[in-house]
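Below is one structure. I have some questions about it.
With one protein chain removed, the remaining protein chains of the complex are shown where they sit.
Read from first to last, the chains carry the letters A, B and C; within each, the first residue is number 1.
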Amino acid sequence: MKVEYQPKVIGFLCNWCSYAGADMAGTSRISYAPNVRIIRVPCSGRVDPLLVLKCFQRGADGVLISGCHPGDCHYTEGNYHARRRFALLRNFLDYLGIAKERLRVEWVSASEGQRFAEIVASFTTELAELGPCVKERSLG
Amino acid sequence: MNLELTQQIRDQARGLLKSGTVKGVIGYERASDGLTARPFFAYELTGTDQLIFDETCSHNLVKYLLDKKGEKMAVVVKPCDSLAINLLLNEEQIKREMVFIIGVSCTGVVETAWNQKSQTLQARCQTCRLPKPVVYDFLAEQEPIRRLEGELYPDILEMEAKPIASRREFWHEQFGRCIRCYACRQICPGCYCPECFAEQLSPLWVGIRIALGENELWQTNRTLHLAGRCTGCNECERACPMDIPLSLLNRKLEKEMEELFSFRAGLTSEEQPPFATFRKEEKLGFEE
Amino acid sequence: MNRNMDRKIGVYICHCGSNIAGTVDVDAVTEFAQGLPSVVTARNYTYMCSDPGQDLIREDIKNLGINRVVVASCSPLMHERTFRQVCESAGLNRYQFQMANIREHCSWVSEDHGAATEKAKALVSAAISRVYYNEPLETREVPINPNTLVVGGGIAGIQAALEIADSRHKVYLVEREPSIGGHMIQLDKTFPTLDCSACILTPKMSLVGSHPYIELMSYSEVVEVSGYVGNFKVKVKKKPRYVDVDKCTGCGECEKVCPVEAPSEFEYKLANRRAIYRPFPQAVPNVFAIDKRGYPPCRAACPAGVNAQGYIALISQGKFKEALDVLRRTMPFAGVCGRVCTHPCERDCERGKVDQPIAIRSLKRFMADYELKAGREKATPVKRTKEEKVAVIGSGPAGIACAYDLVRQGYPVTVFEAAPKAGGLLRYGIPEYRLPNEIVDNEISYVQELGVEIKTNTLVKNLSEVFNQGYKAIFLATGAGVSQKMNIPGEDTLGVIHALDFLEQISSGAKASLGNKVAVIGGGNAAVDAARVAMRLGVKEVTIVYRRSRAEMPAIPSEIEEMEHEGVKIHFLAAPVKVLSKDNRVTGIQCIRMELGEPDASGRRRPMPIKGSEFDIDVDNVIIAIGQMVNKEMLPKELAFTGWGTLVVDPITLQTNIDGVFAGGDVVSGPADVIAAIATGKEVAVSIDRYLCSVDLKEGRPEARESVKDVPKEGVVTKERAVMPVLELGKRAGSFAEVELGFDETKAVAEAKRCLNCAVCSECQECEKVCEAKAIDHEMQDEVVEEDVGAIVVATGVKVLDHTQFSIYGGGVYPDVISSLQLERMMSAAGPTGGEVICPSNGVHPKDIVFVSCVGSRDERTGNGYCSKVCCMYMAKHAVMLKEHYPETHSYIVYTDARGPGGKIFEEFLTRAQEAGTTYLRGRIDKVSQCDGRLSVSGQDLLKNKTFNIPGDLVVLATGLMPSDGVSKLAQSLNISYDTKNYLLQAHVKLRPVETFTDGIFLAGCAIAPTDIPESVAQGGAAAEYVLKLFSHDVIDAEPMTSIVDISRCSGCLLCRQVCPFTAIEAETLKDGRVVASINESLCKGCGVCVAACRPGAIKLRGFSDQQLLAEVMAL
Partner (left out) sequence: MNLLASKDNLIRWLDLLLHEHVVIAPVRVQGLTLFQPISKAEEVDLDFDNTTLPPKGWFLPPTETLFSVQRNDGQTKLVPAMVERDALIFGVRPCDARGIALMDKPLLQEPSDALYRERHARTVLVGLSCRQARPECFCTSMGSAPNDASYVDILLTEIEVGYIVQVTSKKGKMLLPESFTEYEGVLPTPPEPRAVPIKDVMPAMKGLFDDTYWERLADRCLHCSICAYVCPTCYCFDVRDYSDRGNIERVRSWESCQSSGFTRIAGGYNPRATKGSRLKQRFYHKLLYFPEQFQDIACVGCGRCIKACPVNIDIREIIDDLQQLEAKSGA
């Protein structure tokens, strides 16, 4: 049977809000596309743009970075810095030919399990339309 | 050779060396092709008459201050180079009192290579908006240069307008040619890390494989590390042996930093760089 | 670190019963893991977190020398701590362990078994390649501060505070309201045991009040919290109570004398309470608080800052003498200003937005007249406490007001007056029918009685002479007594008189011979006065000639009206050009028509003459009243003058160019109203006092007076403003008797009762007078106190949705539609109705009562979408209680689902309510309307599936519960999460119900979700237990996940120092002179923002290093 293209998504979730939000989606048994692989980070401010570049180099089709809503950060300012870094990275990747839709930044609080599931679902369908990222780049 | 400027620079250099204010003067001298210029370090009085200044003096000499942190040096600085001085001051790499800045109000430098000197001004000079250096201790003056009002980012706009697939392919081809000689890093005043991320073993970000996969990671992150810091001297593109249009990368981020955070690198040495701070209410495209 | 460096990884995959194994092929994952590098053993078991599961790990560590452990099971937020302890117990460093979340993030969220298994494999392989880099870390020991902060003084907070304090740990209990007790103290009886709520709560409250280990900070709010578990720094703002908590004995005398009433929040507006109040008699702390909301608009508008609300409130209580004392705190001129003030206070009076402003000026006059009628006793002279003599030149309102303030501060003050009698324009400017001289004399003599010496008939020309006589400061208040010339031909022919001279002659008793027809030039007060005086002297025809239109006339509108009633004509838009005369006698005046052009500097439109429009008016006399000027000759030459001829003074200190010489009133401002003069007089008094005590004159001036915003107006019945009786026209001719006759007592009191008490406390200071304990201090300010605590319990409770928000159910529309808490207050013996349940509209016992449930509960639109849990039970309680007290009443309960949520004897209570004859009707109500005097509740009966329509005398809405206001701001400061409706989030709904994700912060009571009293008490106790567990040893292990700088890679750019939210990074100069960053481990929280900002990658965040995260990325 034709192996239908399944986009591979790497998700960096902040430990205090989004990771707990994803847990909430689990405890409420909300099923969503299995494409996202979640990596726990202390804060969205911890995610280094180089780490995101590495994801794309390793064949990820999409990267999701999810932190607390601005103002709710457990470390007060982490997500503000993240917002600036990834605003720039998104535009630059798009310029280099990696569609900006492939890098998605969301604010998900610990109680928004449902919303987290919706985000993953919409991100997966969007990436499915975009097609695999690796095809466009030959691994040297 | 621009006699007027050269003479002012030589006199200034001789004065500084004789009085012992500086240990050496970093300037330009005629290259071995007898046509273009190359960096020159004058430590003795006799050396000062090798100093020249003309439209082939393209190098950004501020980079060399990073190797001479212990001694007080004088450095010849064009307006675009002077932005790099503010960058290094802001990032605590050099101390203002350890540098005597010989500013030059230049009329633009031309495209050059070894044994080749064209008449066309370099791109950065066609859109130059700095009549004289933003910081200097002595200014080698000359008749005021004509105001150049070229449009800032025509090539970037054109690249952005291309469909994403052709942008992808264009950069594949360019990055495919990179031989990782790291000349772009070694010539840049903004690159001074003791051990560059591209050469670290742990964590292993970039392998030694000279191929598209690693090259793309290297070039992308090098450009990101210069976001809001690159002062547009464009020496990296000039040094690149493989003809990779690096200014298309650096100036794209220069344009982004202007549009996202209305920040331009090097104008002052006090302003907080954009990634050191934030504004709570800015949305930057990620809605609440 | 074990000897050999190579990693021996043990992988343990949990079935979690069927939670994981039901979807993920655990055997396939185990086999997959077995094949991965450095994996020595891979097992799976049904319950890894159980003892046998844990033993699997312990055995492998002991027998196989496993030095890295991966457990693929639930979320690390759940059992990371458990498995870390397992590793530690087997001798392996607890941080050489990693979890893969294959339940919440994998098996529970996908139905596709194949995809879930693949995802599980990926997550396990990521964890394995990550654990490879998990170095051993040592926890840091952090000392704990053994104090606790409990936020919220409801039952949950009280319970937690008592439990913690009983084990001898200091507790700071911060309560926002004046007393603790929360909502529970408002209840009458509590279900299901029908205990009297107060009886079971007040003992606990008094325990809190007297507990040696509890510092109760009532009427205070937490504003900021920083720090981390064991070392929190809390900033608490103590709102000003204006009553010293330690001194007040709670005797209540002050409450008796307080003239101001405001709706009581505690009684949900069913009753009023005074401005100084105690929410309820058994309050803890049992002390009073004063409800002050800043400056009332009237007081803020008055240039002299007269406290109008203060004396009006006292008048409304008939305390006229005390009212006058309030006024006399600011100025002595009650009678004067009561008659002639331009009353800017009435312009800003909030009552004006309901119907009409309060007649503040007339009430001021009433007080003065009342005292005068009763005969004023002599004022006791003020004891002289200062030597510096002060000279006041000019005894007008400015001079006297200044002298009045200075003498009361103990200064010897002498007023020099050139005229034979004191009072300035009050006497010689304003005619008797507006301001009788008797009033002026009375109020000036009051000032003299205080000790001010007034020397009349003494003209002062030379300042140095005054200084030589030993005066240390001089106040020039000589006014602007010279009438302005018209500069037109024939101005000085006989018969042309200046208004001021004319008025002065009359008021000093001299005769004036006027012809039959008189023209008065000008539109200000002086012109109106001159015209009305002329009428009274028998002149047949008096005409005002004014060059602008009526709208621009500067005179007081009511005076203009009275003038016209008395027959004076006005020629608008006309200006005199020439005085016509025959053999030096006035025969007439030639004027020219004017039209209004662009507004001039003062904003009034500039009059422009129309060419050739001259016309003549034949008159016998011309009185000129076009303005007053300062008489420059009378003033010493060395003073600096403006272009207008007035004195130049510093706008704030009012000091002239000569040191020690001040000036104010008309001499500085030019002709202005009396109250402005008084205001400048008072300012000069402040300047002179500071000048003599050599204190900086400018600091803190002018004092900003911010008026109260949004004064509540609902429920105010409109009532006409009292009308000032006036002398009928007939009696006015030829007599200077007062035109306005003033209010009598009943009218004054009635008018004063219309006041809305905008600032609530009117600062009449009656309470201060009666307080033996001297506990009242009206000058209290906010005070921010900082405390160090080790743990925090958040018990901020709920607020009940305001029933007036549900207008379709009649809330706020019909008075007989009340909230359940209002019913509760009525049923309470200490409540507003003393335990009687009545219909608020008519006070009658209701026969039929309809209870409506789920109002704003289980409804996203209006409330929080949750069930508020307690309403069904308390509705049943109400029904049972009502049946007992009023057997004849019948209760209907319209319910959606009558819930007795599993408490002990809850269900029996519901059946008891039914047995008591309550009609339980399952339905949804559409609206509550009124027909023939009774309320009717209509809706849809869900069981019988038809509409119903119940007539009722009383409708009780059981409104939903919402988190207290401001809880989200507190949560942000505490860094704890809250849901979209602002309820606080527990660490885990089932397993950690009172903990938060942030260590050291615990929750209790309704702050989490609507809870009833037993649960709140239980949660309060549980939170206390967690705090005590924390304090059981004096240090705690702090997570070692902090950052460290690799100085070989650091370029010294110090970008990390700028991004660190906790200022934990400093520059450090190494021996070789290189500057690098260095991180203070105790401040670093491990957020990693610096790690991502560091270009050379010189900073490693232990536990989340680049190596570890990259390893996961490489494996996924």
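Points to keep in mind about this one:
Just so it is clear, a contact is a pair of C-beta atoms (placed from the backbone, for glycine too) under 8 Å apart; a residue touches a chain by one contact, two chains touch by 3 or more.
All values reported here derive from a predicted model rather than from experimental measurement.
Put simply, the missing chain touches B, C once the whole complex is considered. The missing chain, though absent from the display, is touched by one residue of B:21, B:186 or B:202; that residue is B:186. Of B:4, B:49 or B:67, it is B:67 that touches the chain left out of the display.
Looking at B:10, B:59 or B:167, the residue that reaches the missing chain in the full complex is B:59. Contacts to the hidden chain, counted on chain B, fall at residues 31-33, 36, 38-41, 43, 59, 63-64, 67, 113-115, 177, 179-183, 185-187, 195, 199, 204, 207-211, 235, 238-239, 241-243. Residue positions on chain C in contact with the hidden chain: 35-37, 125, 1048, 1114-1115, in rising order.
The definition used in the following text is that only the chains that are shown with their structure count from here on.
Mean C-alpha position of chain B lies 57 Å from that of chain C. Between the Cα centres of chain A and chain B there is a gap of 35 Å. As a whole-number value, the distance joining the C-alpha centres of chain A and chain C reads 44 Å.
Along chain C, residues 1059, 1093, 1106, 1110 each make contact with two or more other chains.
Shared contact sites, meaning residues of chain B that touch two or more other chains, fall at 197, 205, 275.
In the complex of the two chains, the chain C residues touching chain B come out as 1048-1055, 1058-1059, 1067, 1075, 1093, 1095-1097, 1105-1107, 1110. Chain C meets chain A in the complex at residues 75-78, 101, 103-106, 108-112, 115-116, 118-119, 122-123, 126, 972, 975, 977-980, 985, 989, 997-998, 1041, 1059, 1061-1062, 1085-1089, 1091-1093, 1101, 1104, 1106, 1109-1110, 1112-1114, 1116.
In the complex of the two chains, the chain B residues touching chain A come out as 159-160, 164-165, 167-172, 176, 197, 205, 209, 211-217, 220-221, 223-224, 227, 252-253, 256-257, 260-261, 274-275, 278, 280, 282, 284-286, 288.
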